[in-house]
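For this depiction, one protein chain was excluded, whereas all remaining protein chains were kept in their positions.
Chain lettering (A and B) follows the sequence in which the chains are written, and residue indices restart at 1 in each chain.
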Amino acid sequence: MKSLLRGLLAGAALLAPLAHADAVELTLWHMEQPPHRVQRIQELIDAFNETHPDITVKQEPQNWGEIYAKAPAAVAAGAGPDLLFAIPDFTPIMKGIGALESVEDFVNELDAKHDFIDSAVQSYSYDGGVWAVPLYNMAMSMWYRKSVFEEAGVKVPETWSEWKEAAEKLSSDNVYGVGLPANKQLYTDQTVYSFMVNGGASEIFAEDGTLRFNNPETVAAYEAYAELQKMSPPDSPSWTWGEAEACFASRSCGTILQFTVISTYDTQAEGDPDDLGVAPIPYKEGQTQHNTISYANAVMILSKDDAKREAAKTFISWLLEPENYGKFLNMEPGLFLPITADGAEAESFWNDPLAQKYKSQIETMIENSKNGMLFGFTSGRTFPSIAPISAQNIIAETLQRIVVDGQDPAQAVAAGEDRMREVAK
Amino acid sequence: MNRTPAWNIVLGVVVGFFTLLIGLPFWWVVTGSIKAPQEIIARTPTFFPHSFTLQHFDKLLSSSDYPVYLANSLIIASASTVITLLLAVPAAYAFFRMRFFGRETLYRAILLAYAFPSIVVLIPLFGMFVRLGLVDTLLGLVVVNAAFALPFSIWMLRSFFASVPKEIEEAAIMDGAGVFVILRRIMIPLIAPGLASVAIFAFVMAWTEYVFASVLIISDVKRPIPVGFAGIIGQYQIDWGLLLSGSVLAILPVVVLFGLVGRWFVRGLTEGAVK
Partner (left out) sequence: MLRESGILPFLLVAPALLFLAAILGWPLVSALLLSLQNITIIGSEGRWVGLSNYQAILGNPGFWKAAGLSAVWVVANAVVQTALALAAALVLNQRFPGVRVARTWIVLSWIVPTVVVVMIWRWLFSTSGGMVNPLLMSLGIIDRPIGFFGRPWTAMGTLIFINSWRWFPFLALMMLAGLTRIPDELFEAARIDGAGAFQRFRRITWPLLTPTLLVLAVVGTLLSFNVFDIIWLLTAGGPSGGTRTLPVMIYETAFKGYRLSEAATISVMATLLLMTFAVLATRWLAREADER
């Protein structure tokens, strides 16, 4: 199907007037590989290519598991792409090998037009520049079924102790009150950090760049997490996002933390929008605000050629226009959240059937995302050393010491900080 | 062959064990690929499907380039096999039949090709391939796969040559035949089943390779099946139905192929050459 489309396009390109023979070609690498996402991106690219005859964009979907190895190698060998999607901790790597130039002016321009979420821009602003253009957001929330809560006489927990109580009430013979991962993997980094930001432990760096991971708040967060993790299924130490969702969809897990369960709930579970509950992640007793972890995904411009950089900027601007932006976000409805104020209101976003069906849930998710942060990229305190810390999943590794090895949380967190120091060198 | 009833039972049990060991997982995968999504992740899995749907296959074929991946895999595996054979047959013959300086050392050196972690080769190879223009080409993967299959193939072929009775060769030599004639007219036909085994080995090795393919191939249209399959797994969600149907389609071509030529693999090994 896709190749047929490409073939037609190639044919059309051949027939185009020769005056436009000098089309600038852009290669885009992104990590949204599931087929329907690739398809949606291709639709957008085709629309762009048609209305911009002097630019031709091409996509090459890559795999998150491979990209950390592949991208630096490709750039070093001169075979890199012009545009590369990124998450905040991937950008310092590319910056470190000299592949990036600051796009501060461009981002300011777009900010004035569309109003970015501040924390999103912050995640890419350090060392006197802005190194990528925020593109879409993902933030975690807590998911449950309203009917299940009602039946067990549980109300939506606001604090950690309420959550523990609720989980205990929900647990039965083959139902687990809460499904938390304990894998040495990004998902676990994310869920653990969700506890940390809700327990006053959101900063792992001090002002001067030294590590302050080891502090009482962090230890308390790990303790609370480990307590709840005990009620999770026995294979949770090997979970990634997919397993948690499967647990929730099959009603084996009462509550989970996830960016979204909407599409799996809709296709693999009952798909009843009235029953799907989403709430902000519970905080520690004494905290006042529900926070969450949020990933501002962005796009980096790698090309050093001026014409290509200009073309890239044209493409990005086009993408962020409300009438196109919604379609872009809905390549995975409910997972990708708007990162701009006008995006959050865009008709193209809310027009999608799935978005309409789960409107209230998505609205809650957008609300939650406003208090989103990311470890290592908080309040302007970003240090390149976060990249190996994140790549090696040390936050998750520390949890495994507690959950798998049975270490004392205080000890584990101290060891975790030592590890961070070691890899950050 | 006379077997006591007791041995028959033992044999039956062991055969049953292996059948289940190999067969059960595939049964579950195939039946899973046609189950409705809810049934796939149900807490108590079902042995016989309670539902039937082709939606996973439909989604897979309509939104990904699976046929392209399949074609790529076929090309890569076939070409690797041909190159492996072209290089291995003369070398194996020379190692076996001829005496020359450094023969034993070189022969051992070939097997040592397996004595290092292939990961370490990855990055320098990538750099080398970029300079040679082999990155993101099927030829690059063909070269890599042939290199990995070569040592074991030479070893296997040498032992096949070894089982050809000397007299046949010596008669040919006395008739004044040169090496290439001997190879072409006599040796190769005699070890034909063995050749088939080596060919199938090289083919399967190339077919199943993932790590190098994932790094050396950049464009979607050049992906072989293992890499294409890894791609549909997805990052933040797992569509198990898609996964299972993808597994079935990744397995199907080799199963079909094996159905046609598989018996040669076994025959080649067990009969090898003239007894």
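In this text, a residue touches a chain if its C-beta (ideal position, glycine included) is under 8 Å from a C-beta of that chain, and two chains touch if they have at least 3 such contacts.
Just so it is clear, the structure is predicted and the values come from calculations on it, not from any experiment.
*Asks:* Going by the contact rule already stated, which one of B:Y66, B:F95 or B:F161 would touch the omitted chain in the full complex?
*Replies:* B:F95
*Asks:* Just one of A:A47, A:I97, A:A206 or A:A307 touches the chain that is missing; which is it?
*Replies:* Selected residue, touching the omitted chain: A:I97.
*Asks:* From the list A:Q39, A:S102, A:S171 or A:Q185, which touches the chain that is not on show?
*Replies:* With A:Q39, A:S102, A:S171 or A:Q185 as choices, the missing chain is touched by A:Q185.
*Asks:* What subunit A residues would touch the chain not displayed?
*Replies:* 68-69, 72-73, 75-77, 93, 96-97, 182-185, 233-238, 243, 246-247, 249-250, 252, 387-388, 391-392, 397, 400-401, 404-405, 423
*Asks:* Mind listing the subunit B residues that contact the chain we can't see here?
*Replies:* That gives, for subunit B, the contact residues 1, 3, 7, 11, 14-15, 18-19, 21-26, 28-29, 32, 40-45, 86-88, 90-91, 93-95, 97-100, 103-104, 106, 108, 110-125, 127-128, 143-144, 146-147, 150-152, 154-155, 163, 173, 179, 204, 207-208, 210-211, 225-227, 229-230, 233, 240, 243-244, 246-247, 250-251, 254-255, 258, 262-263, 265-266, 269-272, 275.
One rule holds in what follows: only the chains that are shown with their structure count from here on.
*Asks:* So, what's the distance in Å between the C-alpha centres of subunit B and subunit A?
*Replies:* So the centroids are 38 Å from each other.
*Asks:* How about subunit A: which of its residues touch subunit B in the complex?
*Replies:* Touching subunit B from subunit A are residues 1-3, 31-36, 38-39, 59-66, 69-70, 73-74, 76-79, 138, 174, 240-243, 245-246, 249-252, 259-260, 263-264, 267-269, 332, 335.
*Asks:* Would you pull the subunit B residues touching subunit A in the complex into a rising list?
*Replies:* That would be residues 37-38, 40-43, 59-60, 62-65, 68, 122-123, 126-127, 130, 135-136, 214-215, 218-221, 227, 230-242 of subunit B.
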